[in-house]
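The complex appears here minus one protein chain, its other protein chains still in place.
Coming up: subunit A.
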Amino acid sequence: MKYFQPYSVEEAIEIAHASESTFLAGGTDLVLHMRTGKAQPSGLIDLGKISVLREIKEVDGFIEIGSMATFAELGNSELVAQNAYALWQACQSMGSPQIRNQATLGGNLGNCSPAADGLPPLLALGAEVHLISQEGEEFVPLSTLLSRTPLLGQNTLIRGFRIPITGWQSGFSKLGRRRALAIARLSVAVAVEINGTRVENVRVALGAVGRRAFLSESLGRELSGLELNGAWLEKGVLEVQQIVREALGARASAPYKRTAVSGVFREALASIITEGGTQA
């Protein structure tokens, strides 16, 4: 097996183009997959020495996050806590301290497990993914990218993410650890635009309900343009249960997740709706 350790993005995509090698970020998924034989790369392109890929910064009304930013770095970022609270919350509960120090947001998308914790918050926050290869660059809404199969071309590098700074409030909650049976895992991220006492717009994303995390457009529509109160929350609970019912159909996990999602949904909203009203 070949091993490359490039120092620039250009070099990395050149190697990817020329060698059919696999990108290596933190390795918390890939190193395990190599040991179990699930991944058998002919070469590795270690992205760890490309310092621009670690940046988290504000640019022209967006938070730009390099693909190699770790969950620990994101969870310590004031910029993320202020403007992408759901993502910040997901970073606190992901894995363990050691895993958070190593695991990257780019690797979370690259591995794309149904329960990847970074994806529901990014979906709810309206994130775009910056992809780059020898053929060119593009910004793709994450929700669009997640409907592609395969997710990425073999030579395509996830350069990073950008999240619009909108002033929306957001929250995240999950049930179950990584090793918990798939049936016992579930995550919800919600972002809302609140105007006075009205919920103008809503985005709800679910994880571990089906093959990949997804944004529920119907749920967003149903819950937008309403007064923010207890009735709104109860309507949300019923709707989100309906979404889980539709997504899981007759699968064994369906009855459990349909029930569990109401609690997870309420928790995801806990930082937004406090008793007696809304929180700034």
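In this text, contacts are C-beta pairs under 8 Å (C-beta built on N, C-alpha and C of every residue); 3 or more make two chains touch, one makes a residue touch a chain; residues count from 1.
In the analysis below, contacts and distances are computed from a predicted model.
Undergrad: Name the omitted chain as UniProt records it, choosing among "ATP-binding cassette domain-containing protein", "2-oxoglutarate oxidoreductase, alpha subunit", "Purine hydroxylase delta subunit apoprotein" or "Branched-chain amino acid ABC transporter permease".
TA: Matching the unshown chain against "ATP-binding cassette domain-containing protein", "2-oxoglutarate oxidoreductase, alpha subunit", "Purine hydroxylase delta subunit apoprotein" or "Branched-chain amino acid ABC transporter permease" yields "Purine hydroxylase delta subunit apoprotein".
Undergrad: Quick one: say which of A:Glu11, A:Asp46 or A:Glu193 touches the chain that got left out.
TA: Candidates A:Glu11, A:Asp46 or A:Glu193; residue touching the omitted chain: A:Asp46.
Undergrad: Which of A:Ser96, A:Thr144, A:Ser218 or A:Thr259 sits in contact with the chain that's absent?
TA: Touches the omitted chain: A:Ser96.
Undergrad: For subunit A, which residues reach the chain that was dropped from this view?
TA: 1-3, 5, 24, 26-28, 31-32, 34-35, 44, 46, 48-49, 72, 95-99, 101-102, 179
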